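Would you mind keeping the following structure in view while I ask a few things?
Of the protein chains in this complex, all but one are displayed in their positions.
For clarity, chains are labelled A, B and C in written order, and residue numbers in each chain start from 1.
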Amino acid sequence: MNKIKAAIIGATGYAGQELFRILYSHPYTEVVKVNSVSYTGENYSDIYKNLNGLTELKLTNDEIEKLADEVDVIFLALPHGIASKNVNKNILNKCKIIDLGADFRLKDKNIYEKWYKVEHFGEDVLKEAVYGLCEIHSDEIKKARLVANPGCYTTCSILSLYPLVKGNLINTDTIVIDAKSGVTGAGRKPDITTSYCECNESIKAYKIASHRHTPEIEQELSIAANKNINLIFTPHLTPMNRGILATCYAKLNCECDYEKLKEAYLKYYKDKKFIRILNKGVFPETKNVKSSEYIDIGFTIDKRTGSVIVIGAIDNLFKGASGQAVQNMNLMFGFEEDTAINLPPLYAV
Amino acid sequence: MNKIKAAIIGATGYAGQELFRILYSHPYTEVVKVNSVSYTGENYSDIYKNLNGLTELKLTNDEIEKLADEVDVIFLALPHGIASKNVNKNILNKCKIIDLGADFRLKDKNIYEKWYKVEHFGEDVLKEAVYGLCEIHSDEIKKARLVANPGCYTTCSILSLYPLVKGNLINTDTIVIDAKSGVTGAGRKPDITTSYCECNESIKAYKIASHRHTPEIEQELSIAANKNINLIFTPHLTPMNRGILATCYAKLNCECDYEKLKEAYLKYYKDKKFIRILNKGVFPETKNVKSSEYIDIGFTIDKRTGSVIVIGAIDNLFKGASGQAVQNMNLMFGFEEDTAINLPPLYAV
Amino acid sequence: MNKIKAAIIGATGYAGQELFRILYSHPYTEVVKVNSVSYTGENYSDIYKNLNGLTELKLTNDEIEKLADEVDVIFLALPHGIASKNVNKNILNKCKIIDLGADFRLKDKNIYEKWYKVEHFGEDVLKEAVYGLCEIHSDEIKKARLVANPGCYTTCSILSLYPLVKGNLINTDTIVIDAKSGVTGAGRKPDITTSYCECNESIKAYKIASHRHTPEIEQELSIAANKNINLIFTPHLTPMNRGILATCYAKLNCECDYEKLKEAYLKYYKDKKFIRILNKGVFPETKNVKSSEYIDIGFTIDKRTGSVIVIGAIDNLFKGASGQAVQNMNLMFGFEEDTAINLPPLYAV
Partner (left out) sequence: MNKIKAAIIGATGYAGQELFRILYSHPYTEVVKVNSVSYTGENYSDIYKNLNGLTELKLTNDEIEKLADEVDVIFLALPHGIASKNVNKNILNKCKIIDLGADFRLKDKNIYEKWYKVEHFGEDVLKEAVYGLCEIHSDEIKKARLVANPGCYTTCSILSLYPLVKGNLINTDTIVIDAKSGVTGAGRKPDITTSYCECNESIKAYKIASHRHTPEIEQELSIAANKNINLIFTPHLTPMNRGILATCYAKLNCECDYEKLKEAYLKYYKDKKFIRILNKGVFPETKNVKSSEYIDIGFTIDKRTGSVIVIGAIDNLFKGASGQAVQNMNLMFGFEEDTAINLPPLYAV
């Protein structure tokens, strides 16, 4: 098979690098362009020295229009507000776009503008954007030209709660998601708040009641519930490089036992290779999914309070960003869904 | 002033060592005995090499009865189930006891036995035990012969929620406490689950819906509410040595604004030196209270869900164990409450 | 191609698991047996939950003789002293052995017994054992039935110094190797010295002037130098999961400049895919080789002291153990040398 050609815009962020690394082992894809505003002209392997000897690519600063003529797929790994200005129908006529940023995730432009505090310039292409949560929207993804790759917290949160919401098993007015992320989630940049000695040996919540992944989780769970959901989402910065753990709480709607809930999970997930529903009494740890496409989900019923506690774990850079981007690409191009991402999680790394 | 004499039973655990270290700088107290079953006969400073040159004490295995004749106060830092067997009226007639373990925290022997799965042998002395949460029970503590030093999670959780519960500002059926602890909370012992490579770079929840600090939190908040409370408490193991962050959620009972809640906190805490209510928009990080007696508390209202989110942070070994034990001792012996624990938190340590 | 069959004895150590994980993606090998004395009868994926859903293998405790009948290659990942008792000519007639332990690394039984303080029972097979440092001994490895996979520290140390010693560029009486290792190097076991809170946020040297990798480094460098070498080797325990950094010092033999030394490195390593000689002024960091077969080497001349400083970095579990074991297997079975280990290092993991 001829390899398709790919470009990564925003290649020097952690997600960009992880994407390059995964695609390096992809049998049907070749990354031919790596773009970076900050490091234009430098060798990619001088910025990411793990890639020393593995690539001769130099970082460029090409226009997306130009790249669209040269490649089959463009990955955008950019801060919000840039993609909506630059992606247009003309580009989508020429190549597929997978946006790892936030600009095309929220279907309602007004909600986007409210939470992100910037104008959305891409309303016309927003309409055709598909929310790239592969385990839920694979049919649309296969036909999409523009996929909005989900956020890291949202991937973990939605997948953890989806069967319970879809199955109407929980009271959606009582959902609390307490999520913990490694520091790669904050991106790669010089910033005192993510400096080693400020993050190390400490944990904190941040953007309490105001994190931008909140409306994204609400959007997808509202669709599943077929009604509007507001929920509490609290992210925490955890002293580790990678991983997201989402501890989710809700009052049960029913006199459900464990088996009933398990049934719901299996109903929606039984054929989903990368979702592992853990055995009763076993709960996720972020180390068990590190550098992999897997999400581990465990849950229990707390009879004393009539609640369910669901815990999900992913690697924020892999399933929560670049791995899922490749999974989306595989679906969009008709490759096997698990191509290049069918790897066991690493242990003690 | 003559120094009082103190003994530490269970001196080789992390709380025992921290207690010794704090008391080392206490002007009115001298630790004269350090007990340890596992290391009897060894130099204390060979086990804790930070104490090299600072103490000549050898670890002993004396009976508590014998120690009661020799010292003014005995600190117990033992696994549950031992103290209830060994503390009796006769001992309390001779010296004061501060128990850092769980045996005298729960006023109801049946609840203790249900959660701890062992028989409680000290029912007679249990009746006179005072729950040593200094900011709430200082009057009783001053008169007590036996103080049950609160658990680490419970100290942080109760103090974070107490004013809201006492002031009837939240719906107590909706309380969720999602707590994160450093690994010292698991104690000092050879155990694969707390080995470096198994804990490092990962986070997990544990003892979900079943942790033994749950009934302790419920007991104290129920007293405050004057009604029975059941709540959800989920502890998490976080890759850091020290610190507890408790992220607490509840639906509001009222149309309260931030100022109304702040008022409640100030009402109960305004004279409490070691409680710091953070400014609006500022939230705790465990690093800011490290190696100190302080608890930092911050909160916000989430109007979208009609909820309050309160976050508390302590050092689990200091305010959550040994520092509070010294605070209790200070109250019991009539020393200034902050003697030897009036230290600024360490930064970047 | 039919897959060869492999067994791993000692599969529940970190090296054993890493080996299983690498072989999981090997196109020509299938692991059919995983042995463990401690966990016999349990599901492998219950011990290593990252493998959940990826293998149905149960841990067995088969005799090596029996396994030799069933598989093409046996990997031993055992404490020293066991392999020498169990590997014999009869077994080698039936299958190939790759020993990740120490028993067949030292050619001189007496040196082994002196450093390891146990008797060596496998003198006859020791004679045919090949030291499996792939970049130096590939010709012998290809023909070997029994390969002694090098130690982690030794792999990094020898490869860092080999060209300088072989080229007679340094005074071999002045070699100092100051090495730093992540905690996985200490193995997976409950032990207070490797518990999280004892290792975290601290660094120490250990086995000073007495570590067992010393004679192994000396053996290989002595062969290269064609004379007996004694050197100083000091290992340090570093608070991280993985990685070895070896900082090596020696007085120069000559008025060499940087280019002269570089020439020596290129002479011996220019075709070695997994050795990366860094550009002038660039030095290794363990993060750049994580979870990979690469060794990064950088060096500089210190004119003020007439010395060279060479620094090497590897992943101790990958190139320093399991990855190199697979590289050895590839050579022994005629597969491409880089099969299944041709992966870019992971970043920020």
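The rule is simple: a residue touches a chain if its C-beta (ideal position, glycine included) is under 8 Å from a C-beta of that chain, and two chains touch if they have at least 3 such contacts.
Just so you know, these numbers come straight off a predicted model, no measurement behind them.
Chemist: Which listed residue, C:122, C:163, C:185 or C:243, touches the chain dropped from view?
Modeler: C:243
Chemist: Out of B:18, B:135 or B:337, which residue would touch the omitted chain in the full complex?
Modeler: Final answer for the missing-chain contact: B:18.
Chemist: Check the options C:69, C:257, C:302 or C:336 and report the residue that touches the missing chain.
Modeler: That would be C:302, which touches the missing chain.
Chemist: Which residue among A:29, A:184, A:219 or A:307 touches the omitted chain?
Modeler: A:184
Chemist: In the full complex, which of B:35, B:195 or B:241 touches the chain missing from this view?
Modeler: Counting the whole complex, the residue in contact with the absent chain is B:241.
Chemist: Touching the missing chain, which residues of subunit A?
Modeler: Given the touch definition above, subunit A has residues 14, 183-184, 188-192, 194-201, 239-241 touching the missing chain.
Chemist: In the full complex, which bits of subunit B touch the chain not displayed? Write them out.
Modeler: 14, 17-18, 21, 24-25, 48-54, 184, 188, 201, 241-242, 276, 278, 282, 285, 287-292, 294, 296, 317, 343-349
Chemist: Which residue numbers on subunit C touch the omitted chain?
Modeler: On the side of subunit C, residues 173-174, 176, 178, 180, 182, 197-198, 200-206, 208-209, 230-232, 234, 236, 238-243, 245, 247, 249, 283-288, 290, 300-302, 304-305, 307, 309, 311, 313, 348-349 touch the unshown chain.
One rule holds in what follows: only the chains that are shown with their structure count from here on.
Chemist: With centres defined as the mean C-alpha position, give me the subunit B-subunit C separation in Å.
Modeler: So the centre of subunit B lies 46 Å away from the centre of subunit C.
Chemist: Indicate the whole-number Å distance between the mean C-alpha point of subunit A and the mean C-alpha point of subunit C.
Modeler: 36
Chemist: Using mean C-alpha positions as chain centres, tell me how far subunit A is from subunit B in Å, no decimals.
Modeler: 39
Chemist: Which positions in subunit A are in touch with at least two other chains?
Modeler: 201, 241-242, 285, 287-288, 290, 348-349
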